[in-house]
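Removed: one protein chain of the complex. Kept in place: all other protein chains.
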Amino acid sequence: MSFFAVENLGIRFGGVVAVDGVSFEVEKGEVFTIIGPNGAGKTTIFNLVCLIYPADTGRVVFEGRDITGLAPHRVAELGIARTFQNIELFEHATVLQNLLIGRHRHRRTNFWQELAFTRAVREAELAQREAVERVIDFLELAKYRDSLVAGLPYGVRKVVELGRALATEPRLLLLDEPSSGLNPEETDDMAFWIEDIKKHLGITVLMVEHDMNLVSRVSDRVLALNEGRPIAEGTPAQVQADPAVIEAYLGAAA
Amino acid sequence: MTDLAQLLVAGISSGCVYALVALGFVLIYKATETVNFAQGDLMMLGAFFALTASVMLGWPYWATIVFAVTVMAVVGMAIERLVIRPVLGQPAFTVVMITIGIGYVMRGVVTMVPGWGTETYQIPTPFAEAVLPVGGVVLPVQQLAVIAMTAALCAALYLFFRFTRIGVAMQATSQNQLAAYYMGIPVRRVNMMIWGLSAGVAAFAGILLAPVTFVHSNMGFIGLKAFPAAVVGGFGSVPGAIVGGLIIGVVEALAGYYLPEGFKDVAAYVVVLVVLMIRPSGIFGETMRKKV
Partner (left out) sequence: MRFIFKTTYEQDLRLFRHGGQAFWYGLLLAALVTAPLWAGEYLMTQLVFIAIYSIVGFGLMMLTGFTGQVSLGHAAFLAVGAYTEALLAARGVPVFVSLPAAALLTAAVGVIVGLPALRLKGIYLAIATLAFNVIVEEIAARWESVTHGNAGMPVAPVKLFGRELEGDGGFYYLCLLAAVLACLACVNLLRSPTGRAFVAIRDSEVSASSMGVNLAKYKTISFAFSAALTGIAGALYAHKVGFISPEQFSLLVSIELITIVILGGVGFLHGAVLGAAFVIVLPQVLSIAKDWLPEGMAPSGLQAVVFGIILVLVIIFEPMGLYGRWLKIRTWFELFPFYRRGMFRRQRSYLKTERLR
């Protein structure tokens, strides 16, 4: 039984078939990347897994449990976290508060306790702060800790987005184009972090990515999509050499 | 049966007024995504200008209509230029509050103008009290005139939007501001004119409403029913505003007759709650989903 599996997932928007019968499995502890030209349906798959839109066909199985059709917050409670392509941070809050929201699924206190701010709430808050500080250390965000997100540069926001997902202590991390908009240095940092996430934190990573260097560097296995359908699967080297993939990206020989 | 026919005509007639207020309101919303809570008060102000022309200056009915509509168009444009434009880009909620503030100012100013004040006035119309027997049913000419004039205005607006340059430009800015800019359309000026047009339509509605509710500083509250009308018809849809207004008008008339007292006043709001629960996008509206 695999750690995470997608079976025959499909959705159409009106006449456009965005995802058409996609199936793949992700092993625990690996970094699995989905690549494909624009419009291939990669982010849509993420949105289907997290139930931002409900799928038309197929199912999603996580740790043996069918999670198709679960509400997004329930999916998060099970230990799946994601980042968004167009950064969805909480703009009017500080970096710290953004990361603290990531701890929401570890909440142990109820509304009435919080209303009175009992000792239990105080202790829980301090524990959450400690956990968040570990993420801040890992991602070197310390100097932005109390800054409002709205004023931060793009590269930093991407890192905060990653941090927020890490703060949930997920078992499966969905990264949507982690290197988009980053300069080569920042992409390098991102590569190191993904490797660290896999090796030291033991989190399984499912990634959508365009940057082939990053893909080759960190991925264990790759799935190539085109027009909503899978066209190749294997190690990064295998997929990059696959003729169908080359045709999808560059066109066939005349 | 005759009762029902009379009810329907009365309902459609009052529905026409709601439709016009909703129309003005939807025009602004489509173009700038601004919800104008002062639409009813624009209507009220228009009625007062018509009153001035008609009663105090003694002009004929049709001249007062032209006068009031023109004056309010200028007022509408001024409001957009001075008050709305500085806050473009702020969250929608803030802009709504500004329109609420404008409404307050208009109501207050009207009560403070000597000669207007807090009194209730009547505008003489050429149709007062006349009735028309139509196939066994006796219908007030006033109501029929309202329906006819509304239809005429809608036809005029349709032609305007379809065949004049300004009308087409307005449609363009409503659909895609950025593209309109690229095509050389002066978007901000067009938005200003949309406000003017909307205010003019509101004034027209005010004149049509005057014989029913009489002219006084609080008559703008009828305009609140334009919101249910716009929602029922589909927010952001011009034909929806009209259809929604008519539906609300008819439902109200029927509720007033068949249901116990008090239901008439809340009928519109009950309808809108039901619509919001079942199909928030209304009859002609479109659902938009955020792309992440």
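What to note about this one:
Which chain is which? They are A and B, in the order written, and residues in each are numbered from 1.
Here, a contact is a pair of C-beta atoms (placed from the backbone, for glycine too) under 8 Å apart; a residue touches a chain by one contact, two chains touch by 3 or more.
Computed from a predicted model, the values in this text were never measured in an experiment.
Among A:Val17, A:Val61, A:Val121 or A:Met212, only A:Val121 touches the chain that is left out of the view.
Which of A:Arg164, A:Lys198 or A:Arg221 touches the hidden chain is settled by the complete complex: it is A:Arg164. Touch with the chain omitted from the figure is made, among A:Ala5, A:Ile101, A:Met212 or A:Ile246, by A:Ile101.
Of the options A:Phe24, A:Phe84 or A:Trp193, the residue whose C-beta touches the omitted chain is A:Phe84. By the touch definition given at the top, chain B reaches the unshown chain through residues 33, 35, 83, 86-94, 96-98, 100-115, 117-118, 217, 224, 227-228, 231, 235, 261-262, 265-266, 269-270, 272-273, 276-277, 280, 288-292. Residue-level contact of chain A with the missing chain is found at 50, 52, 71-73, 75-77, 81-82, 84, 88-93, 97, 100-105, 107, 109, 111, 114-117, 121-122, 124-126, 128-130, 150, 164, 168.
The definition used in the following text is that only the chains that are shown with their structure count from here on.
In whole angstrom, the spacing between the mean C-alpha positions of chain A and chain B is 48.
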